[in-house]
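Here's the structure, in C-alpha cells; my notes come after.
Every protein chain of the complex appears in place save one, which is left out.
Every chain is named by a letter (A and B) in the order it is written, and numbering of its residues begins at 1.
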Amino acid sequence: MMQRATVRVVRDARRVPWLDPMVLPAAGALAVVVGYPVVYTLLLSLQDYDLLGTVPERFIGAANYRKLLDDPTFWQALGNTAIYTFGSVAVAALLGLALALLTESVGGHRGRLARTLLLTPWAVPFVVVAFLFRYMYLQNGGAINAALLATGVIDAPISWLNVSSLALTAVMITNIWTMTPFFFLLLAAALAGIPNEVIESARVDRARGWSLVVQIKLPFLRNALLVSSLLMIIANFNDFAKIWAMTQGGPGYATTTLVIYVYRQAFENFAIGYASAIGVVWLLLLLAFAIAYLRALRTS
Amino acid sequence: MSSVRPRDAVRRATRAARWAAIVVALVVSLAPVYWMVATSFKTELEAARLAPTLWPHEPTLANYRGLWSGSLPFLAFFTNTLLTCLATAVAAVVVATPAAYALSRARFRLRGVIGYAMLVFRMLPLVVLLAPLYLLLLHARLLDTHTGLVVGFATFGLPFAVWMMKGFIDTVPIEIEEAARIDGYPRWQIMLKVVVPLVVPGLLTTATFVFMEAWNNLIYPLTFITTLEKQTLPAALVLAFTGQFKTDWGGMMAAATLTTLPLMIAFFAVQRSMVRGLTSGAVAGA
Partner (left out) sequence: MARISLRNVEKRYDDTLVLRDCNLDIDDHEFVVLVGPSGSGKTTLLRIIAGLEHVSDGELRFDDVLVNDIDVADRDIAMVFQNYGLYPHMSVYDNMAFGLRRRKLAAAQIDARVRDTARMLDIEPLLARRPRQLSGGQRQRVALGRAIVRDPAVFLLDEPLSNLDAHLRVQMRAEILKVHRAVTATAIYVTHDQVEALTMGDRIVVMNRGRIHQVGTPGALYDAPVDRFVASFIGTPAMGFVDCSVERHRERIALVTQSARIDLADAQACVLRQADAARVTIGIRPECLALASEDEARAAEVVVRGTVQVVEMLGAEQYVHAATDGGALTARIPRHRRVRADDTVTFTAAARDVHLFERDTGRALR
C-alpha cells in the first residue's frame, strides 16, 4: 500500500518542542542587537563610565540612581515627557475620533478623497515636520504669526519656540498635527466595522445624534482606541526627531523629554553611566504602565 | 405635513456644518504641506520676509538646482536613505515572516514568552540602548557603515513587523495548509508556496511600515554615521541646518520636499491595506 521507499516518522509526536527553528533568526537578531544592549545598559547604570575614556570607568553601585532622584532636570524631563505624551495622545485621539465620526456618513468620491487627504500629515517625515513648523513658528516671518496677526487674533508676534512657557505647547501642537491621522484611520475603520444591524436597531429604538454616538458606537471603538493609544504612547515616549529638530530640548530645558535628556547626557556630557540609569528607570516606568494598561484591556 | 420641513432644515444645516468642519480639517491638514512646497520655490529673500507671501511672487528653481550642485552631496544623502531603508524593509520582512508564521501556527513551549518579549522590545527606550549598541557596532567594525545602520534599523523594526505579519498570517484558513501537508510538502515550503502568496498585500504593508519607520529615524544615523557623504536625509537636514541652511529657508524647504516625496508616495500606495494590517493585529490584541 505505501508506495514510497522512505517513510518519514514524526519523531516524539507527543512531546512539544521548546523552540521552533523558524523563530530563530528573529529571536537571535533581537537577542544580540537588543537583548545584549539591555543587559549592558543595566550594568552601565551601575558604573561611572566616561565615553571619551579620559577617566577610567569604575563601579559605583546605586550612586547614579541616587543622583537621579536629586536631579531637578530629570524630574523636569519626566514631567515634560508625561505632559507631551499623554497630552498629545489624548488630544490627537479625540480629534481623530471627531474626524472619523464627521466623515463617516460622507460617501462617494468626495468622501474618499477627503478621507485620503486628511491622512497627509502622517505621511510627512518627522524631521521635515519639525523644520517646517520651526519655520512656521518664527517670530518674524513665520506663517502662524502672520495668519494670527492678519485675522486679528493677536496684536504682536509671539515667540513660540523661545518662550519657556509656550515652547512645550508649540511642540505638542506639532505632534498632534502628525498623530491625528493615525487615530483617524484606525477609528474610521473600526466605525465602518460596526455591524449595520446594531445601528439600525438603535435607530428603531429612537436613539439619535449624540446618544447614538455615545451609547451605541463608542463601546465598539473602545478596543481600537485603547490599543492605538498604547501604540502611540510608546512611540511618543521615544520621540526624538520631532523635538530635537525643532528646539533641541530648549529653551533651557522647557522641551526636554527623557529621550533628549538621555541623549545629551550620553553624547554631550559623555556620562554613559548616568544616562543608562535614567534609561533603566524609564523602562521600568513604561513597563509598569503597559502592564496596568494591558490588564485593563483584558478585563474589557 | 408642516412637521417635515423643520426636520429637513435641521438636516441640511447639520450637513452644511459637517462639511464646514471637514473643510477646516482639510485646510489645517494640508496648509503646512502647501507652505513647505510653496516656500521651496521662493527666493531666499522672499522666504525670509517679515510678512510672508501666500504664494511665491518670484518663483524660482534655484533652491532645487542648489541641492543638485551645492556644497552638500544631496544626491548621496537621498540614495543613502533610499537604499538603507529599502534594505531594512526587505531584511525585516524576510526575518519577521518565518517568525510570525511560527508564532501563528506552531506549538512550542517558548511561544508565549517570545510573543511577550516582542511586545516588551517595542517599548524599549531605544535611545538608552544607543551607547551599548554604539560600542557593539564599534567592536564589529560596523560603525560608520550602511550595513551597521541597516542592522540597527531592521532590529528596531522587527517586533512590529512580526506582530503585523502574524496578524495577516492568522487570516489564512488552516485547511489550506493541511491540504498542502497531505500533498506532501514540508513546513518551509508550505509557508513559501501556500501561505506567503496569500498574504502579499500584508507583506507590502509591513515592508512599507518598516520603510517609513526607518526613513523617519534620526537618532541612529546621527550617532552611528560620522562621514558626511554616508549620511541619511534626516540627519543631513539637522546637520546642514547648523551650517549652510541656517537662514536659507527656501533651500531648506526644497530639501524637505524631496525628503518627503518618497515617503508620501509609499504611504499613499499602501494606505488602504495598512488599515487591515493594523486592525487585524490591533483589534485582536496588542
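Here are a few things to note about the model shown:
Throughout what follows, a residue touches a chain if its C-beta (ideal position, glycine included) is under 8 Å from a C-beta of that chain, and two chains touch if they have at least 3 such contacts.
Given the structure is predicted, the values throughout are model-derived calculations rather than measurements.
Note that of B:A62, B:V90, B:L143 or B:V194, the residue touching the chain absent from this view is B:V194.
Shown as candidates are B:A140, B:A179 or B:L261; the residue that touches the absent chain is B:A179. The chain not shown here touches subunit B at positions 173, 175-176, 178-185, 194, 197-198.
FYI, only the chains that are shown with their structure count from here on.
The distance from the centre of subunit A to the centre of subunit B, with each centre set as the mean of the Cα atoms, comes to 14 Å.
Across the complex, subunit A meets subunit B through its residues 16-20, 22-23, 25-27, 29-30, 33-34, 36-38, 40-41, 44, 51, 99, 102-103, 105-106, 114, 116-129, 131-133, 135-136, 140-143, 146, 177, 181, 185-186, 189-190, 193, 223-224, 227-228, 230-231, 234, 237-238, 240-241, 244-245, 258-259, 262-263, 266-267, 272, 275-276, 278-280, 282-283, 286-287, 290, 294, 297.
Contact residues on subunit B toward subunit A in their complex (touch as defined above): 18-19, 21-22, 25-26, 28-30, 32-33, 35-36, 39, 48-52, 95-96, 98-99, 101-103, 106-111, 114, 117-133, 135-136, 151-152, 154-155, 158-159, 162, 187-188, 191, 215-219, 223, 233-234, 237-238, 241, 249, 252-253, 256, 259-260, 263-264, 267-268, 271, 274-275, 278-279, 282-283, 285-286.
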